[in-house]
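Of the protein chains in this complex, one is absent; all others appear in place.
Note that the chains take the letters A and B in the order they are written out, and that residue 1 is the start of every chain.
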Amino acid sequence: MIATLSARRRAQPPAIDRAAHLVERNTILYRRNWLLIVSGFLEPLLYLLAIGFGVGALVGSSIVLNGRPIPYAVFVAPAMMASSAMNGAIYETAFNFFFKLKYVKLYDAVLATPLGVADVALGEIAWALFRGTLYAAGFIIVMVALGLVRSWWSLLAVPAAMLLGFTFAAVGTAAATFVRNWQDFDLVLIVMIPLFLFSATFYPITLYPGPLQAVVQLSPLYHGVNLLRSLTTGSIGPSLVFDLVYLVLLGAAGLAVAATRLERMLLK
Amino acid sequence: MAAPPIRSNALIHARGLSKRFDKLLAVDAIDFDVERGEAFGFLGPNGAGKTSTMRMIGCVSAPSGGELSVLGMNPITDGPRIRARLGVVPQADTLDMELRVEENLFTYARYFDMPRDLARRRTRELLEFVQLSDRAKDEVEPLSGGMKRRLTIARALVNEPELLLLDEPTTGLDPQARHLVWDRLYRLKQRGVTIVLTTHYMDEAEQLCDRLVVMDKAKIVASGSPRKLIDQYSTREVLELRFSIDAPPSLDGKFEGLADRVEVLPDRVLLYTQDGEAAAAALHGRGVQPESTLVRRSTLEDVFLRLTGRSLIE
Partner (left out) sequence: MTGALRFLEHHAVLYRRTWKGTIFVSFVSPLLFLAAMGLGLGSLISSGPVRTVDGVSYLAFLAPGLLAATTMQTAYVETTYPIIAKIQWLRTYDGMLATPLTIGNVVAGEISWLAFRLTMVATIFFLVMILFGTIHAALAPLAILVAILTGLAFGAPILAFTATQRTDNAFSVIGRFIITPLFLLGGAFFPIHQLPQLLQGIAWLTPLAHGVALARGLTTGRITSSAGVDALVLLAYATLGIIAANITMRRRLSK
């Protein structure tokens, strides 16, 4: 009897209409805190101004792309866009999600309604993506206004940033299920800061010695940066396929880990 | 394999229901039925398996063995459909601390896919019902324990559930707050809502439950109405004796023939008898001088003591 029952036990598949209600909950919360959402846009913009233009004036046009030198701001802007997609997704999932999961026990209450664990995961990731999309769209408009966009391929930059956001939201949600306490978040930061600094964000990957280049290639942010930079500068090549596949696979893996672990944590 | 539909008129039907966590058997093959319109209780100490049972009924924990049907459906395959018709008051309030009082009810109604207009109306009505209308726009955190509990109960009622599950509804509340909660639950019962609750307070079980099961160490040890359980497992009256701790007298043989049963607890002695006053007088005649004596009616506490040899609240 026990054997047949556990064999029948299976996860409730997600439904978009159910997950949408969790997104609605978040919009109700942030209607009051809209300034918080807007100010999240400020940091990447400041980085763009400080590094792209401030430091850019010192760098000049020493970066060569497709055989022609480009201004440093053109080079660094898509990287700032990618970093902000990563930061937004990680903060929303790893930090806020953990807070709701472990401290306010929000999901224990949600799961007493028709919503299931998969709906919760889908809803939270969708919300993170929604915020990320807002920032990405805003950022690309600023880039256009500052003349940092060099190609019509840039139209695809927003969906590309969404993909990057999805990857990090999925990984962040999975990470949140492993976090035991706030101290563990230092570990999350110990991963995030090097990702931000060493993913060919500020200078081309070719500046690294050969073996280090291979290490940088492992960084998901590197692939996001590469993807966005290719689109906004119009240097489209076959390596993009690799970037896309890497991000999709990592996102799917994160989602699978998150769903399995959440199922076990919430539905004991 | 697909589960065969379980046919029963009972709202909840359980046979051989078990729950195992790794090595721990939390619920051990229990049988019970909850009929429509009744208030049904699980009485037992902490760790008896009450919460595990409630979580299985609430479709957030899969049974490890046995049969369970809720509202005539299978909790494993029909979780969302069952939960749509349940109201759940968990042991911890789990309110949404980031949202205001009324937003808690509104968003919860939306989780049940209730249209916004209706959700707003239900929110107003329920805040009225639990006497929190004047706190509608407030943050949740500063509310008192009793208010939070009432808000949690209101939240559980948002979908007009046929079946209301309450896990320790008044644990941790002061007496006044408890009575207010009991009063609201009593009104719901009058309206025909089926109520299932767990408690380790015998007075709560006696006040609210038409029928209850006594759980201990993962098993059901007795079941019936509170009155019937007391009649069956206890005497009409109880004589409670307290003796000086410094010089406890020798009591050997002193209670002979005075009571059906004697329980010697660390702090007092209980004599189960049909006539407490008579037993006290007889005891006095035998030269026993307790520091204090008290004659009272039997309660579920006594039933529990009889069945398990332990007190409900350690």
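By definition in this document, a residue touches a chain if its C-beta (ideal position, glycine included) is under 8 Å from a C-beta of that chain, and two chains touch if they have at least 3 such contacts.
Keep in mind that this is a model prediction, so the values were computed, not measured.
When the full complex is taken into account, the listed residue touching the unshown chain is A:Phe99, out of A:Tyr30, A:Phe99 or A:Phe130. Here one chain is not drawn; of B:Glu141, B:Asp183 or B:Asp252, the residue touching it is B:Glu141.
Per the touch definition above, the residue from A:Ile16, A:Ile141 or A:Leu189 contacting the chain not shown is A:Leu189. Among the residues A:Ala137, A:Leu155 or A:Leu197, only A:Leu197 touches the chain that is left out of the figure. Even with one chain removed from view, subunit A keeps its contact list with that chain: residues 35-36, 39, 42-43, 46-47, 49-51, 54-55, 57-60, 62-63, 72, 91, 95, 99, 103-104, 182, 185-186, 189-190, 193-194, 197-198, 202-203, 207.
One rule holds in what follows: only the chains that are shown with their structure count from here on.
Subunit A and subunit B have Cα centroids separated by 46 Å. Across the complex, subunit A is touched by residues 1-3, 16, 18, 20-21, 55, 58, 60-66, 76-77, 79-81, 83-84, 86, 88, 90, 92, 94-99, 103, 106-108, 110-113, 155-156, 159 of subunit B.
Of all the residues in subunit A, the ones that touch subunit B in their complex are 1-2, 4-10, 12, 17-18, 21-22, 24-25, 28-29, 104-106, 108-116, 266-268.
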